[in-house]
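Supplied in C-alpha cells, the structure appears directly below.
Heads up, one of the protein chains got dropped from this complex, but the rest are sitting where they should.
To keep things simple, chains are lettered A and B as they appear, and every chain counts its residues starting from 1.
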Amino acid sequence: MKVKNLLLNIAPLIGLLILIAGYFVIGRINDINVAYGLKTIVNQSVVVAVVATGAVFIYTLGAFDISLGASTAVSALMAGIVYLKTESVGLMFLTAVCVAVLVSLLNSVLAGVFHLPVFVTTIAMLSVLNALALLLLNLGGTGSEIKVPQAAVKSLDTLWFKLLVLGAYFLFCFFLFDFTPIGRRQKFLGGNPLCAKLTGISLNRYSVIAFVICGLGVGLGAFLSIVYAPTLTRNTASSVGMDVIIAIVFGGMPVSGGARSRIYAAVIGAFSMSFLSQIMVMLNLNSGVGQMVKAAIFLLVVFIAAGERKMKTLPR
Amino acid sequence: MKKKLATKVLSLILTGIMMASVTACGSGADSSSAGSSATQKVADPASDAGTAESTDAAPAEAAVPGEPFKIGVLVSDATSAEALGRRHYLEDYIAKAYNMVFVYSDELGDSAGEKAAIETMITNNCKAILSESSFDRPAQIEQCEAAGVYYAVGSGALDAEQYETYKGYTYYVGSVGPSDATEFETGYQMAKYYLDQGVRNFAIFGGATVYRNSMHVNRVAGMLKAMVDAGGEGASYQGMTDPGAIIGQLMADGEAKTGAIGDVTLSGYLGGYDMDDAWFAKGAEMVQAPGVEVLLAVGSGSDFFGTATNGTDVKIASVDAYAQDYYEAMANGSLDYLAGKFSAYDGPVFMALYRAVNGNPLRDPEGNAPAFDIGYWISTSAEGCKEMLDLDGDIDHPVWTMEELNALYDADYAAFEAFVGDYAFDRIR
Partner (left out) sequence: MGEMKQARPTVLEVHHMIKTYGSTKALRDVSLSIREGEVRGLIGENGSGKSTVASIIAGMQKADSGSMTYRGKEWNPKTMIDALEHGIGMIVQESGTVPGISVAENIFLADVDRFRKGPVMNRRKMMEEARRILDDIGAEDLRAEMLTGALDIQSRKLIEIARVMRQDPQILVVDETTTALSHRGREIIYRIMRKMREEGKSVFFISHDMEEIMKECDALTVLRDGEIIRTFDRDEFEEEEIKRCMIGRELKGDYYRSDDDSQFDPEVVLEARHVTVPGGEPLRDFSIQLHKGEILGIGGLSQCGMHTLGKVLFGAIKPVDGSALIRGEQVKNEADAMKKNVGYVSKDRDSESLVLQAPIGDNIAAGGLDRFALGHILVTPGAEKAYVNAQIESLEVKCQSRKQYVSALSGGNKQKVVFGKWIGRGSEILILDCPTRGIDIGVKQAMYQLMAAMKREGKSILIISEEMAELIGMADRIAVLKEGRLEKVFRREEHPQEADLIRYMI
C-alpha cells in the first residue's frame, strides 16, 4: 500500500521523465535539432508554468478560475500601453503585475462580498476582461494590435531570463505552500471547508490570499508573453486559460484540491504538455490525432488520480 | 469484479475504435484546428519510412536541380478558398515534383503563435519558412535570421519601411505578391469597371482598413481615386485627390467616409470582421440603402453580403481567390466581378527558397532580396471565372509547371522578374 501510494505520488514525475526520454529517443531517430528543441520547449512552457504554479493555490482550495487567460491578456495589453507611453520596461513589468493582482483581488473580494462561489465571479470577470481587451486594443493600439518594439524586450528574450523568472516564482510559491501555514490551511479548506471553518480557518481570507498569489503569477506570465511576442492582439494568451487547467491536471493535481495538492504539479504538467506536443509533431501525427492523444492521456491521468481515492473501506 | 473489469476493457476498446475511426477520417484531410505550436506534416514521398501520404510517381521523370529539404509553412487562415487552393498546389504538385516535405502550422492567431510555430519547424529541421501569416513579419524575419533559416513571404509583401530594413538580411529570400501599388490599382480598376458603365452609387466593404492593414487600405484608396477621377470637375474625397493623401486619410480615419465624390456617391461603408448579428445587420442596411448599385468589397463580398443583396439589383465585386463558391456565386448572380489570386503564386516563392537552400540565392542587382510584384486575374462572367478556376486547380497542367520553375533555378534576376510579371491569364493559358 505504501509502495502504491509512493508510486501514485511520483507518477506525474515519472510521466515527465518518460516524455523527456521519448523526446530524445525519437528526436535522434528523426534527426531533429535537439538543442533548439529544448529552447523551444522552455519558450512554449514557461508562461503556462508560471501562471499555473500560482493557480495551484486556487485549485488547492477546491476553487476554479476560468479567467486566467483573459487576465493574462489584459495585463499584457495594459503593460504594452504603458510601455508605449513611457518607454520604460520597468514600468511595463510593474503594470503587468499590478493589473493582474488587482483583477485577481477583485475576483476574490467580489465572491466574498456577494457570498458566491468564486468560480461564478470568474465567469463574469471573463466576459468583462474579454471586452476590456478589445477596448484596450482600440484605445492604445491600431484596434487590432498593440506593438511593443522588439528591440525593447530583445535582451530579455533569453532562456536564462525565463528560467530565472520561473525558478524564482516557483521557489517563492514552494516556500509559501510547503513551509508556511498558507498552503496547509488551503489544503484543509479544499478538503472540507466546513471543518476548516470550525478550525478557525476563514475561506474568504485564504481565497483572497490564493488569488493574490495567483495574480502575481499571471502578471509575470503576462510580462513573459510580451517578451516572447511583443505584438499583442486579441488572441494574446488566448490558450493560457485552458492550458493552465490541462497542465495542472497533467501534473497530478487533484481537480478538487485538498491534501493531495502539490505545488510542483503545474511545472511538471506544463513541461509534460510541451514535450508531448513536440513528440506528436516528430511522429508526424496531424494535429487532430495529436489533440486526441493528449485528450486520452489527460483522461488516463485523471482516472489514475481519481482511482486512488476509491479505496475500499470496511463496513464497520 | 469480473463484470467491472469486462466493462472497463470494453470501454477502452470502444474508445480506441472511436479514436481510430476519427483519426482515419482526419488523416490526409485538411485540419482547421487552431493551435499555435502544433504543426502537421504533409506529403513526404521520399523513400524513408513512416511518412503520412502515399507516394505517387513524380509528375515527370525530369531531374530536379537541387536537393530536397523541409519547408515550414505558416498559415493564419487554413480554410479559405485561397488557402486551400495554394495548399493543394504545394502538397499535390510541388511536394511530389521536388520530393519536398512541407510542414504546415495550425491556423495561427497571433504573433506568439507564429513564433512558436517557427520554433517547432526549426526544431524539426525545416531549412526554410514560407510565410502566409502576417501578424508580425519583422519578428519572423529576425527569428529566422538568428537561426540561420531561410524565409520568404508568400502571396504578400513587406511594406516599404520593412523592406528597407530587411532587404539585406542574409536569410531573407524575398516576397512574391501584390505590392501596395498593385493593390491600389486593383481597387481602382474594379471601381472604374463600373464607373465606365455609368454606375454612380456605391457601397464599400473596407475589411481590415479599420486595423490600418495596408493591403485593404490601398484597395479602398484605389476605389476612391477611381471615383474622384470619374466624379467630374472638382470631385474629391474629403477634399483630396492625390492617391497618397487619400491613403493617408484612410490610415488616419480607419475607414472611408460616405458622401458625394463629385457626381459619384458613396452611400454606404462597413469595415471590420465582427461578424456578429449587429454587423450583418449593418451590412444589410448598407447594401439595401436606396440608390446603391454596386458593392465594392476589399475581400469576399458575396460571402458576407450575398444574402442581403438577394432580390435586389445590387452587384457585388470582390477581391479574393479562385474557388468553386465564387464561380457558383457568379453563376447565380450574387457575384459580378472577381479579382482573384491564383494558387500557383507560391511557385516562384518556392523556387526562390529552393535556390537559397541549395546555395544559389536570388538577389537583385543591388544584392538585395527581391520583392516581386504580381497581380490578380479578373473575371466578370461565370464562364470566364470557370476557365480561370479550372486552370487554377489543375494539378496535371498547373499554372506554373515544374519545368517552368526549374528554368528559374539558374535564372538571373531580370529573367525571374519577367517570369513572375508574366502572370496574366491570357498569357498563361
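Convention: a residue touches a chain if its C-beta (ideal position, glycine included) is under 8 Å from a C-beta of that chain, and two chains touch if they have at least 3 such contacts.
Because the structure is predicted, anything quoted here is derived from the model rather than measured.
Every shown chain touched by the omitted chain in the complete complex is listed here: A. Of the candidate positions A:Asn30, A:Asn130, A:Gln150 or A:Asn192, contact with the hidden chain is made by A:Asn192. Residues touching the missing chain, restricted to subunit A, are 1, 179-181, 184-185, 187-188, 191-192, 194-202, 258-260, 309, 311-316 (touch as defined at the top).
Going forward, only the chains that are shown with their structure count from here on.
Inter-chain spacing, taken between the CA centroids of subunit A and subunit B, is 36 Å.
For subunit B in complex with subunit A, the touching residues are 15, 19, 22-23, 26-27, 31, 33, 35-41, 44, 50-52, 103, 106, 109-116, 119-120, 122-125, 135-136, 138-139, 142, 147, 208, 210-213, 254. Interface residues of subunit A, counted against subunit B in their complex, comprise 30-33, 36-37, 39-40, 43-44, 142-145, 147, 150, 225, 228-233, 235-239, 274, 277-278, 280-282, 284-292, 296.
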